[in-house]
Structures are given as C-alpha cells and as structure tokens.
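With one protein chain removed, the remaining protein chains of the complex are shown where they sit.
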Amino acid sequence: MSKTEYVSPEGLRLDGRRPMEMRQLRAEIGTVAKANGSAVFEMGNTKVIAAVYGPREFSCWFVVDDECNSVFQVQNRSQQLNDQALAVNGDITCHPPDHGGVHFDSSNASFSGTRSACINAATLALADAGIPMRDIVTSCSAGYLNSTPLLDLNYIEDSAGGPDVTVGILPKLDKVTLLQMEAKLPVDIFENVMGLAVEGCKAVANYIKEMLWKDEDDALLKQALALSMNIPGSDSSVGDAEMSEATNDQELAMGMSCYLFVVLTYLEFLCHMDGLHNCGSHVGLKFYYLAKSYQSSITKELNMLALQMFMLNGSIDQSEESDVSKVLGDQSFMPSIISSELTQM
Amino acid sequence: MVGLSVGEKHFIQGGISQDLRLDCRKRLTYRPIYVETGIIPQAHGSARVRLGATDVIASVKAELGKPNALQPDKGKIAIFVDCSPTAAPMFEGRGGEELSTELSVALERCILGGKSGAGAGIDPTSLVVVEGKVCWDLYVDGLVISSDGNLLDALAAAIKAALSNTGIPKVDVAAEMTGDEQPEVNISDEEFLQFDTSGIPVIVTLTKVGKQYIVDATSEEESQMTSAVSVSVNRKGHLINKLDSEIAAAEASEEE
C-alpha cells in the first residue's frame, strides 16, 4: 500500500486538525425518555447513545451494541465478544442489591473512537440516572502515525494500522482505569502517546463536567420552581432529614467497599467484589462488546492484563507522565509479558 | 414493558370503545410526529423519527458492488432493523431478534415489493452503474432507540425520510473495458444524485382492540390488541401490501 500522508508537512492531518487537536465534542443528556438516565455523546462523527435502566432488581450489565452503518452488519448480539479487551473501571458506590443496566448504541463504527465515546456516554448516562459514582470516567485515544503522536484518531487514521492507545482515567483521583493499545510502540514513544491521550481525557472531563453543570442548572431551576411552590405550611423540602447516623454508617460501609470493576473479554465476565469488601454484596456485570474484530495478539495479552489488574485491585496512580516507565517496570502493574514485548521492538 | 392490571386493561378497552384513549386521542388520531434528517454525517442518508415516545433512526449507506448474476441490470437493496436494548432491557441479547426480523421482513416487502419486484418502492434498475458488472448496494439500517408502540409506521417513515435525504455519489466509468474485466470507476466526492423517493410507500397500522380499530397504538394499547393490519400506501394511492397481524402480534407478545 502506498504510504499515505496522514500528517502533511505543514502539520495538518487529513481532516485539517493539528496533531494535538481533538475532534469536536457534543453531548446531549436525557434523550431516551423511558430510561432512567441517558446520554448521546459525539466525538467528531462517532455518535454513541447510552441508556441506563436502574438501579433495580436484577443483575446488572453493560451492553455495547455497535450498530455499524456500513457494509459490515454486526448481527451478533449474543456472547460473541471479540478480542478487544475493555477494562472500564466504574467506581460505583452501591447499595445491595444494586443493579442497573447500561446499554449503548453506537452508530458509525470507528473502533477506538467508539470505545472512548462509549465510555464517555456511559459516564454521562450514569450521572444522569443519579447513580452514585466516586468519580467520572473519561476516555480518549491517541496514535502514532508519520512519526507524530496524534490525538483522537478518526476512522481513517485508525484503519491505517498504526499503533492506537486508548486511555480511560478518573480525572479527580488521577488514576488510570483503562489502558489499551494495539500494534507495537517503543516505550519512550509510548510514554508520549499515552501522555497525550491522558491530556485528551482531561479535556473530555472538562467538557463532561460543563455539560453536567449546564444540565444541573436546568434541573436545578426546575427543582427550584418545584420547591418554591407556595404551599403554606409545608417546608417539608427542608425537613427531609433523610438519615440518621445508623444509615450513614451502613451506607458508607457499603459504599466504600463496593468497588466495581467491569472487565470485558471475549467471554462474559461476571465481576464479583467478594475479595474486596466485607459487606457481602456483589454486583454482577456482564460486558458485551460488539464491533468489528481487531486482531492483534497484544490485545489478548491485555485481556489477561485486565483480568490481573482486576484481581490485584490495581489501578495505578498516574502521578506524573514521566513516571510511566517506572510504572511499567512495576510488577504489580503490568505483567512482564507486555514490557518484554514492547522492549523487543 | 410493565404489565397492566385487569382494571387498567378494562379501562383501556372502555376508552377505545368510547373513542377516548388513555392520552385523550381519538381512535384515528396520530401522536405528533417529529422528523429530523441528516443526523449521521457518515452515512449517505439518515433520519430520525419521533412518534410520541417511540424513537427510531434510519440510515442509508451505499457501496459499490457486483450485481446478482440472475439480475444483471438491477442494484441490490437490503433492509435491516435492529431493536436496541436502549429501548427496553428485554431486547438485550436475543430478546429483540424476533421482533427485529419481523420488522425487517415487513419493511422489505413493503419497500422492495414481492419476489418478482412488483410493487417496489425503489426501482433497482436505477441503481445499476455498469450492467452486469457494477451496481450500487444500498444498505438501509433501522435502529429502534425507544419503543412505545407502532414501530412499523415509525420505521417506514424514517426510511422514507432517510432515503429522501440520501445522496448517491456520482460515478464516472472509465471508457473501455473488455470482457470480464472490472471497469474502473471514479466515485465523485462532490456531486451527488438525489434519490427518487416518490414511489416509496408509507405504512399505516390499524390495531384492533375489542370491536374498534385504532391508529398509532401505544405499547399499552398494543398489549390489548387482538389483531392488527398494516397497509402500505404509495403516493398514487395504490395499496401496495397488506401485512397481517403477525408483526404486531409479535410486538404484543414481547410487551407481554
């Protein structure tokens, strides 16, 4: 295949962006009327609809449907998960039996872009549904083409076959929850690219916060209208002393201890938090991801990595960018498989 | 879909027999319809239709392909509907497949006509580029985001709107080719041909509850129906196809 210029000599990409520029973000909250929470998240041309039903009484699952409006129809609704591993660390404090369903639809498959958009849409939908979360999860992808790190790959750049790093972070806690890469990269370049992706995530986080604020303002206005109804004598709105100390402790205990990991592999994976908490509650999650498969051996490794991360309760502290190499060397974070693969380059 | 108690069912039936439905519509009144086109920029055509709480999106993608050996002068059109779990959690996994298949088949029959091609809304011969060698393949996808009854009507409206929004890129064919060689085609990025949608029908579903027929049933009313008739009518007023109650019955059993 002829070498396509993904980055022109002037530094412009195929769609006219600069290498460090993200695509346009657009979000809408509350699209699906029947769901308890829903959101539409657009990153450039990738559009994802997420809907949350719950919490209510049955097992909880995340479902991602990739509705590809292209030649390749994704029919496979059932357990056929492809090789992509998606570790979404949803920190959800929950009451037992907390359960809810989050469902996604994404139109226009743009692989890594879809994943990021899905995660962002999920965050918005969960916030919309009022499900308590310790922090929002945002995600962004970055790649490396024509010797330039590029932020937020679009469909064409993604299909170019170059490396593609998707990162999901908890912005407030400054922790990484998802780290996935396809193809190979030398370690130092990897640091750059990952750092770029993290920057992108932070930008997305700002946008999401803005959306939530705006949405909240509207909702607050409505609530204020509702609350200020002059029903003489009923200041029950203030009197909502919701809990006593007892419930406090109970809820907190459960909250603190319910730390939820969702791991998507090519099998359904039920996540139990038994080893991680003491209250005996558990949330079952199944994560399905349907998209065109992206064959890469490293993703298989990352599957294992993700599982191990889950087991070890390891979400790393992303304190400084340059410490990534330190972290990479850290046994508890990445299995040696990955580092050895990378250093083989 | 939540169930309904005996009292509520009775209430619904009573309302319909008295021409005053739950949301105070008359038997033959539609809910307000909102149509938005061009919502998916990557697709060649797309539309979103909202009918009360029912929300569907349709998108059209055109690809170049080889025509069927038996019908070298016709392009190919495929319609597929997907009931997404965002509409209702029970659609997750295989739950929505039955309904999706029913809807897809019904829509195909309405829009593409019968086996012989009679009564088709789209003329497949208009999709051919080089006879026998190159033709356009149209993939029409419907996605149900939110379901509150009357999916068939909403999907048909969405497909019609999406097709009217579709622009097929203009194709220049290289001058000479011999025999079985694949001709070279140049797909223009600039010029688009508007699709001719005058022949595409509109579907109206009549649901029978008790002894009366209602139009545009909500999912609660659909759970009460005994049968339904869907009629697709094109611009000339010709009745294209009458689909019987299977589809709507499938919807009803899902709701139940």
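So that you can tell them apart, the chains are marked A and B in the order they are listed, and the count of residues begins at 1 in each.
Following the convention adopted for this analysis, contacts are C-beta pairs under 8 Å (C-beta built on N, C-alpha and C of every residue); 3 or more make two chains touch, one makes a residue touch a chain.
To be clear about the criterion, contacts and distances are computed from a predicted model.
Peer 1: The hidden chain: which UniProt name fits, "Auxin-binding protein T92-like", "Molecular chaperone MKKS", "Trafficking protein particle complex subunit" or "DNA repair protein RAD5"?
Peer 2: "Auxin-binding protein T92-like"
Peer 1: For the chain not shown, which residue from A:51, A:131, A:145 or A:178 touches it across the whole complex?
Peer 2: Selected residue, touching the omitted chain: A:131.
Peer 1: Among A:14, A:33 or A:189, exactly one should touch the missing chain; which is it?
Peer 2: Result: among the candidates, A:33 touches the missing chain.
Peer 1: Touching the absent chain: which residues on subunit A qualify?
Peer 2: So the residues of subunit A touching the unseen chain are 29-31, 33, 36-37, 54-57, 93, 95-99, 127-136, 170-173, 209, 212-213, 215-231, 234, 236-238, 240-243, 245, 248, 250-252, 255-256.
Peer 1: State which residues belonging to subunit B touch the missing partner chain.
Peer 2: Interface with the chain not displayed, on the subunit B side: 2-8, 10-11, 13-15, 17-18, 20, 22-26, 29, 32, 34, 50.
Definition applied: only the chains that are shown with their structure count from here on.
Peer 1: Using Cα averages as centroids, what's the distance between subunit A and subunit B in whole Å?
Peer 2: Spacing between the chain centres: roughly 33 Å.
Peer 1: In their complex, what parts of subunit B are in touch with subunit A?
Peer 2: Those residues of subunit B that touch subunit A are 39-43, 46, 53, 55, 57, 59, 61, 63, 80, 82, 84-89, 92-94, 96-97, 137, 139, 141, 143, 145-148.
Peer 1: For the complex, give me every residue of subunit A touching subunit B.
Peer 2: 31-35, 38, 45, 47, 49-51, 53, 61, 63, 65, 67, 69-71, 73, 77-78, 101, 103-105, 107-108, 155
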